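What you see is the complex with one protein chain gone and the rest in place.
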Amino acid sequence: MMYTTELLIQTVISGLMVGVLYALMALGITFIYSIVKTINWAMGEFYMIGSYIQFVAVHFLLGPNYWWLAVIISTAGTFLAGYIIEPILIKPMYARPMQRRDDYATVVTIALLLLLRSLAVAIGGPNQYRPETNLPIIWLGPLPQEGARVAASFCAVVALGLFWLVIKKTWVGLALRATAQNRVAAQTSGVDVLRLDATAFAIGVAMAGLAGALLAPLFMVFPTNGAVATVKGFEIIVIGGLGSIPGALIGGLLLGLVESLGTSFISSPYQNAYGFLLVILVLIVKPNGLFGEKVREA
Amino acid sequence: LAQDPIVLGVIAPLSPPGETALGQLVKRGAELGADYLNEKGGILGRKVTLSIQDSAGKNEQGVAAYRRLVTQDKAVAVFGFVHSGVNIAVNEVAKEMGVPTMGTQTGAGDVTAKKYPIAFRTHAVDPPRAATWVGWIKKNNWKRVAILAETTDFGIGLAKETEKQNKDGNLGLEIQTIMFDRTTTDLLPQLLQVKAFKPDAIVNIGVGQPLELMITQANTVGLLPDVKMVTSYDAPARPQFWQIHGDKWKGVSFIAFYSPKSELSELGKWFAKKYQEKFNEPPVYGALNAFGNAVVFAQAIEKAKSTDPKAMIEALETGSFTGWSAVPVTFPKAEGVLWHNWSPPLMVLTYTAKDQSVGDAEVSYTLDK
Amino acid sequence: MTAAGSKRGTALIALGLTKHYGGLVANNDVGMRLTSGEVRGLIGPNGAGKTTFVNLVTGVEVPDAGSVRLGDREITGQEPHLIAEAGLVRSFQMARVFGNLTATENLMIPYFASGAREGAAVGVARARELLRLSALEPLADAPANSLSGGQRMLLQTCAGFMIPHLRVYVLDEPFAGINSVVKDTLIDLIMHENSSRGITFLIVSHEMEIIRRMCPLVTVMIAGRVAAEGTLDEVAAREDVITAYLGRTAA
Amino acid sequence: MSEEPILVTSGIYAGYVPGVDILRGLSITARANEITLVIGPNGAGKSTLLRSIFGFLKPHTGRVTFKGGDVTGARPSQLKASGISYVTQDINSFPLLTVQENLAMGAWVFRSDKARLNRQLERVYATFPALTGKRHERAGSLSGGQGRMLSVARELMTDPRLLLIDEPTVGLAPNLVEQVYDILATARKATGAAIVLVEQNVEQALPLADHLYLLNLGQVKAEGPGRDFDNARVRKLVQECLLG
Partner (left out) sequence: MSIGLTSNWGAFVDWRQVALVTVLAALPVAALPFVVNEYIVHVMAIGAYYVIMGASWNLLAGFTGQFSLAHHAFAACGGYTSGLLIYHLKVPLWLSLPAGIVSAGLAGFIIGILVLRMRAIYLSIATWAFAETFRILLTAAYDFTRGDLGLSVPSLYGHVRPVVYYYTFTIIAGLCLLLMHVILKSPVGYFLRAVKDDQMRAASLGVDTTRVKLFAFVVSSAMAGLAGVLNAHYVLTLTPSIVDFSEMAKIIVMVVIGGMGSFLGPILATPPIHFLTAYLTDWGEWSMVIFSGIVIVMMRTYPGGLAALLESIRRDRRRK
């Protein structure tokens, strides 16, 4: 393969930078899973919503200079969407006794995925859009990097750090971790789990919205753009282990690395397969993911 | 009974994972086609209705749609295909069930090369399309060419055809071919490889999102605007090109089958006007071609004076029809992929100024018949 | 009793079992020998390592050191289902039942798993009988996840008795949360299985009354080690057992 | 005795599946400074009663009043905040949190009061020395008995006005059983709490009981002051229940 070291490094760096954003997706998914015990299959659709809001905000309202404000609006917008959807779809699982909760959740979120995605096709049209960006190309030594990409990964790292602080250092974080492990005990401790559910769901999807908004100028805005984001999110969850924040970050970086290297050195059409192979490998060696927790069973 | 409407069937990808953007265009064209026919008093005095079915780009769903159109909706002709795979799969069943099909935007050889009596097509097949950019590249005396193609029927066929023409014609181009999965969101690794190859020109064989992504990222890595890029179909003809790429439009050319400078038939002019009114943008090839399919089928029925499939096929094979283009449409029983095939004119267009309309784009190359 | 027991040969022998969890030694060189047909009590403070011992013996956890033999068969570190097939079965301290299976179906699982040589009908009849004894008959066809805490525990204990070739039954606090009237029935059932089929029992319990009634011999574990072995009255007189476990009034 | 009861359930009907009532018109009262003992055969509905009081189950008929106010169908979080604690029958801890974090969760309703939190932690560790050494261990690694201590301890963090406690001594070593009863007796005296104690260990619990309810099939089979009952009488009553 014809390749200079410089280009190789550039490939790796850009891979890593995107990896961080997908880590955000992964964290959103495991976060929701840990609290409401539901795999949110529609996660990518919230990514899509985030990217559409970003586009509308930048293109029609704010202009490229205020992209960061648009990012905040998009994140808040998806948060709100999550906060509205949760009581309608997820809450019934807990508000009344229900058998087969998992199945209900799976089907409802898959249906939500189809609904949001096909709504986007039907309403937004199948075209691609792209929020304008005027961030300059940033030179890392001799290597050019898209400004939007650098900005996006920087924001993502900040968001991950912030999230980590909240989870580890605050009462709400403690309550979230506690509820994730034992809902009944959380309730007897006085936590209003139904409210916490909605908040957690909204925070989780807001992470997807944030990723969508940040990546919109890079990977564009179209109805199915969330599909790949979901895929990467799941891969990272497995690599990093369910519910582990550093795991998500490391998983994201690892995935970015493997994909960019595989694509460059092995074969390009299999670009998306490298991640899957990594996932399968990790699971065979460590069935609970690299950072997965093990609890006493008997 | 004679007052029953005549049903024309459309099978197009309207939902993911199909290529919904093209599906929408087909739907627009077909609907205007029916409007046109009814405005002109229908076919054989009977009203025309459409039955539009979604293939979602999946073969089996397309086949089911065909069965549905034929056995339940009693469609007398089926067109609108965008995915070659769907078209080929449908033809396998159609050759038994008898109702003719017409490929609207399906480029793979096998759509017609199997010489099924029911299989027709009005689209540029791979060889002339590849010949167009090969000709354009030769005309500019470029030597090193990078092909970036998605691993779909479309991408594979065109990439192979380009390599074949280079080899068969001893053109002496140095070609680097890189294939990628169409769900790929990041083409940076591939483009960096292309950059290392130092090409003179890049052939962009992506459909939809990857096509746009490649333009954006080629700018990032500094390939565009110095290294010229040609896209494999007329996506840049749509206004979204300007929205997405803004200032980064230079160096991009695109294959087109139609430019507003092209000569349109009377029907084509009717269509262009209505389309502009209805959708507020100039008509695009996909829509034009679907419209053309509808009116050509109508003419064939008029000629056969019946909706009997055999008679229609006979009429299609022997007649000459007016589609959207000034060039008459015929379906000769020719050899290979040219069987029952009408190809639109092919050209390479290039914008010369920002926010230009397609009509003002420069015609950089035209493929001779 | 003790003398009679030793004549009958060894049902289960554990030697030098050791298990570490991080810095903690949950079981430290634990040895125990059960004679065939004996009913042994295992007592000791919370966290002494009783459940860990049960886990090591039944293959749920693999010991860091030591060995376990069932009769003359080496079973150290074998998979739980092989150990169960060999006739060593256990119950769990936190009652485990198959929640979506009915009470009867719950009992059919061990019966089928043991080969069900006498046919399904015999098994069903046996299950009915056990459910009747444990006052669960009205719930025979209710899914197990609709049972109360005590009922689950009863159901779990009964499951072992469905196995025709049961040789050693290790019960981890089987009387926890069971009403005292039913408790007596359960004790009768255990003693009956012991005398009629010669099944060996190892019973973990914190209820000294019951241990006194059932177990001629008890083993006391403290802090991961075997601290004493003997009759309950013997061990209950020991100072270390009193301070660590019994407290002043209970003994 | 003349005090107003803190908790009254009047004629509650509740169940898990629509159409199948587990509690059938159950009425009990619990008073401050008293231990109300609830006993009955397995499956009588004792745990179901506690769940219905604490809002995990909604009675479809009947009322639950706490300190004179109607709390029927209120959410657990509201009830906890108003001074009720519920120790469930199973071990009820957060397995991946440390013991200390588990206890901190027990202080959720007064989380802003750091001094009080520390005071209560000190007290709990003094009461359950076995937990002191495990402070920074994960709750999930505890033994069965240690886990139960933790569950009880966490619910005592708030000094509840009403403590619902479901078989707290199951699986505890004999010396700890005594301790738990001591704690309950102390809690009653020191804070004047009302305690609803569900037990199978009648023998040891009976001496503590100020008032006793014997449930069967979701109804009160017998009730009266604790001193009216002894082991033999309880046994006879339960036997009657089981027979028919």
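Order of writing sets the chain letters: A, B, C and D. Residues in each chain are counted from 1.
Criterion: a contact is a pair of C-beta atoms (placed from the backbone, for glycine too) under 8 Å apart; a residue touches a chain by one contact, two chains touch by 3 or more.
This is a predicted model, so every value here is computed, not measured.
Within the complete assembly, B:R67 is the residue of B:K47, B:R67, B:K274 or B:K303 that touches the hidden chain.
The residue from B:K27, B:R46, B:H123 or B:H340 that touches the chain not shown here is B:K27. The chain that is not drawn here is touched, among residues C:R69, C:R96 or C:R212, by C:R96.
In the full complex, chain C contacts the hidden chain through residues 58, 60, 79-81, 84-85, 89-90, 92, 96-101, 105, 108-110, 112-116, 119-120, 159-160, 163.
In the full complex, chain A touches the hidden chain at residues 33, 39, 41, 89, 92-93, 98-100, 102-104, 106-108, 110-115, 117-119, 121-122, 231, 234-235, 237-238, 242, 267, 269-270, 272-273, 276-277, 279-280, 283-284, 287-289, 292, 297-298. Contacts to the hidden chain, counted on chain B, fall at residues 14-17, 20, 23-24, 27, 51-54, 56-61, 63-65, 67-68, 70-72, 83-85, 88-89, 92-93, 96-97, 108, 110, 151-154, 156-157, 179, 181.
Please note the rule applied: only the chains that are shown with their structure count from here on.
Across the assembly, the mean Cα position most removed from that of chain D is the one of B. Inter-chain spacing, taken between the CA centroids of chain A and chain C, is 48 Å.
Spacing of chain B relative to chain D, judged by their CA centroids, is 74 angstrom. Put simply, the C-alpha centre of chain B and that of chain C have 75 angstrom between them. In chain D, the residues touching two or more other chains are 16, 141. None of the residues of chain A touches two or more other chains.
Those residues of chain C lying in contact with chain D across their complex are 21, 44-48, 51, 93-94, 135, 139, 146-151, 154, 173, 176-182, 206, 208, 245-247, 249-250. The touching residues of chain D, when paired with chain A in their complex, are 16, 54, 56, 75-78, 80-81, 85-88, 92-97, 101, 104-106, 108-109, 111, 140-141, 151, 154-155, 158. Interface residues of chain A, counted against chain D in their complex, comprise 97, 171, 174-175, 177-178, 181-182, 184-194, 293, 295-296.
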